[in-house]
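Complex shown without one protein chain; remaining protein chains in place.
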Amino acid sequence: MTDFDLAVVGGGPAGMAAALKAHEEGIEKIVILERAETLGGILEQCIHTGFGLHYFGEELSGPEYAGRFIKLLADTDIVVKTDTMVLDIASDNTVTAVNKTDGLLKISAKAVVLAMGCRERPRGALSIAGTRNSGIMTAGTAQKYVNIYGYMPGHEVVILGSGDIGLIMARRMTLEGAKVKMVCELMPYSGGLTRNIVQCLNDFDIPLKLSTTVVATHGKDRLEGVTIAKVDGNLQPIEGTEEYVPCDTLMLSVGLIPENELSKNAGLELDRITNGPKVDEYRETEQKGVFACGNVLQVHDLVDYVTEESQIAGLGAAKFIKGEKISGACVTTSGTNGVRYIVPQRINCETDADVKLYFRVGAVYTNASIVVESNGKIILSKKKKKLCPGEMEYVLLKKDVIAGLPKDSVITVRVEA
Amino acid sequence: MFGRKKGEIMTYDVAIVGAGVVGGLIARELSRFNISVALLEKCNDMAMGTTKANSAIVHGGYDAQPGTLKAKLNVEGTALMPKVCEKLSVPFKNNGSLVVAFSESEMEHVKVLYDRGIKNGVPGLSVIDRDELRRIEPNISESAVGALLCESAGIVCPYELTIAAVENAVVNGVEFIRNCRVQSIEQNGDYTLKTTAGDIKAKFIINAAGNYSDKLASMVGDDSIDLVPRKGEYYLLDKSVGGLAVHTIFQCPNEMGKGILVTPTVDGNLLIGPTAKNIDDKGDTTTTSEGLREIVEKALKSVPTVSPRNAITSFAGVRAHPVCDDFIIGWCEKSEHFLNVAGIESPGLSASPAIALYVREILSEKLNLTEKEHYSDVRKAPVRFRHMNDVERAELIKKNPAYGRIVCRCETVTEGEIIDAIRAPAGARDVDGVKRRTRAGMGRCQGGFCGSKVVEILSRELAVPMNEVTKFGGESKIIYERTK
Partner (left out) sequence: MEKRELVCVACPLGCGITVTLGDNGEVLDVTGNTCKRGDAYARSECTAPTRSLTTTVRVEGGKDYVVPVKSAAPIPKNAMFDCMKVINETSVKAPVKIGDIIIKDILGTGVDIIATNNAE
């Protein structure tokens, strides 16, 4: 058994930021456990730029953004164990992990930060008819083959899902000489940033087909084509709109799922919408001393926000280790009328800092208001020119406003069109 | 072996055509004797046909009509199965099965099945009422009125059984030849099989070619085998809902088969299906939107809480339904040393250990079978990191650090286990082969994380570039040329 003050599970942007923040707050014995061979997480394969505009005020590529934190870590005595997989987090915060050199590791930690990130939704969940041939992969897998291994995952590509990873891969494959035939999107709007639609699709005349899905895959060994179809208001394929598109590759960019197997095994309750643990304003889960941040908590659009959130978790963990973290009566938060969820799910009434409530909306709104209410009283109202499901939003609650709320009351956030 | 040279002529005492569960277990049984045996497989791995995609059930044996080969071999096979699985280190679970009735008239049918089962000699049969049913199967539909309980039924993983059987056979001297599709057969005293892996000579041929056994028989002039390819589609659901069924839950059978079942798998997932549709193309393993919809609709009748939202994958298999409605096992009338083992539809998996013994018996009529001096019917258990405790894990990694590297996090599969699977006798040659042997990529992310790592390990172990690694042989390439 090795003793640490803080064990951080995951060495991507979330884990690194949380560890660095805790270190800055004077926590001495910190270990980061990362399953890949390098730190940086998914950023290592995200070689496009667009990272860091908020946090560093400049436009960086994924590896550059990660590189800044890796460099900061190198100058500390934070222990980094790569190629190390965490197998279990016990109720006493003992972390069990394995790697080739240490074998089976038992780490006793005062606090644990969960920063495992998320994974891509696979094909199975979609029930696309057809054979199980090769050539069907998630956009992230394709990205790894191109950017890390240096191999072409396909020549004629159809992409299902217009999330940012799908859009980025459309451009990436085109630049490497592949023909990207189209991007199909089930919803009537794209889940990706406008900038990516313009610069990844429009620049290369790649059609974006909205309200369209892939209903079948064809081919014996390698994929030979897909059948696409328009969908109706209930997202069901419309008969008679089928169209055959020859292609050797189908890339899926159909959503991200927080990687919470460890959290579930540790008995943490997950939010039904975010699929992440329920947390307080310092991102402490319902298990004492266990914090969560980054995409394991909620899927973010921008890594800059992951960093910000993870610093909050790192600060919270530091406070916890030092015995300074407030943990008492709470108010809970709830999204209604167009607001799908709120993070954090609860706030300590006597919290020592202002709290940002993060949320996503369920549809596209223009010129709408975000209304925050408690006990029938409007606490805050904020006008927004545009709200869309693809962009995470937040409202800021002052700590004295929170202090004035009755214990165990509910703060609701809603959209007023 | 792998990479056989074209034109090389070998003469075997017996060539078994088809490395499904039937061919695999026959090969294992024959490996006990002083004869040379080749097991020919048209695909890049064993268990690639009907064996790969079926319900994975060890049936009690109450379905088949008394007096049929199906009835006899099912009951015998099911009795043999636990021991065979133990020897081959293959998980088998005796979870029992239920045929659920939703009306009084169906209850009558349940009683018919009970009587038939008793005639067939099925142990552990009883007819249970609504209350007992609900007690032993808590998630069963409210509308179920009773059931036939068969305590002797169980579940097994058909491809693991086949892989283990072939491994065991190979260790005992059987030659496993992949990518070996028989194109024609010449008879000049011995048989010469013209295959995609070159000519192969054999004194006896055992036809275990599954859906293609009719075609193979016709190569020696036997057109008597009449098969109808029948497709079945399935959903595999996540382990988080694996507990929705305790027993294998059938509905009352109809003329197309045993209907849609809901069953746990030996690995803890939930399997629902199959549909039953006669098709023209034997190779058609496509799933269809209608089929997938039908599975869910019918499965809901048994267990109202199943949901396709928990699906991690869907697949389809094709079984060879014999028009004569019974297994076709025996000497071919047109060719003296050609033994047909055809039309092995359900309960073929259950019967397979008994089929192997039965075929050995028939073969011994014409071929002298003397037991080898050195033979082992035990296959060493593969390392299963996920089933170990901390002490065992620590010990294992100390011995070989490759077990300290988790490649597939959903199923907790280590690099060491993947290397073992590739280096095993008749080991994995492609990504799906690794998946079937280790479960890497079988979990909820379906290889999203580990897929490229498995390709990397295969490339290293087989000493081929990454872009020559396939998903399941043939043209199923995963990646193409270098980007630069």
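To keep things simple, chains are lettered A and B as they appear, and every chain counts its residues starting from 1.
We adopt the following convention: a residue touches a chain if its C-beta (ideal position, glycine included) is under 8 Å from a C-beta of that chain, and two chains touch if they have at least 3 such contacts.
Predicted model only: the values in this text are computed from it and were never measured.
K.L.:
Give the residue, chosen from A:E24, A:D83, A:D102 or A:E176, that touches the chain omitted from the document.
P.N.:
A:E176
K.L.:
So one chain is hidden, and I want to know which residue out of A:I197, A:L252, A:A266 or A:V395 touches that hidden chain in the complete assembly.
P.N.:
Considering the complete complex, A:I197 is the one touching the chain left out.
K.L.:
So one chain is hidden, and I want to know which residue out of A:T49, A:S108 or A:S369 touches that hidden chain in the complete assembly.
P.N.:
In the full complex, the listed residue that touches the missing chain is A:T49.
K.L.:
Footprint of the hidden chain on chain A, which residues?
P.N.:
44, 47-49, 59-61, 63-64, 67, 146-150, 172, 175-176, 193-195, 197-199, 202-203, 385-386, 388, 391
K.L.:
Given the full complex, what residues of chain B touch the hidden partner chain?
P.N.:
Touching the missing chain: residues 482-484.
The rule is simple: only the chains that are shown with their structure count from here on.
K.L.:
Between chain A and chain B, tell me the centre distance in angstrom, where each centre is the average of that chain's C-alpha atoms.
P.N.:
Centre separation, chain A to chain B: 39 Å.
K.L.:
Any idea which chain A residues touch chain B in the complex?
P.N.:
Its residues touching chain B are 35, 83, 85, 87, 96, 98-104, 106, 119-120, 122-125, 127, 129-135, 137-138, 140-141, 144-146, 149-155, 176, 215-216, 218, 220-222, 237, 261.
K.L.:
Would you mind writing out the residues of chain B in touch with chain A in their complex?
P.N.:
Going by the criterion above, the answer is residues 235-236, 283, 285-289, 291-292, 308-309, 311-315, 390, 393-394, 397-398, 401-402, 404-406, 409-410, 412, 444-449, 451-452, 456, 466-467, 470-484.
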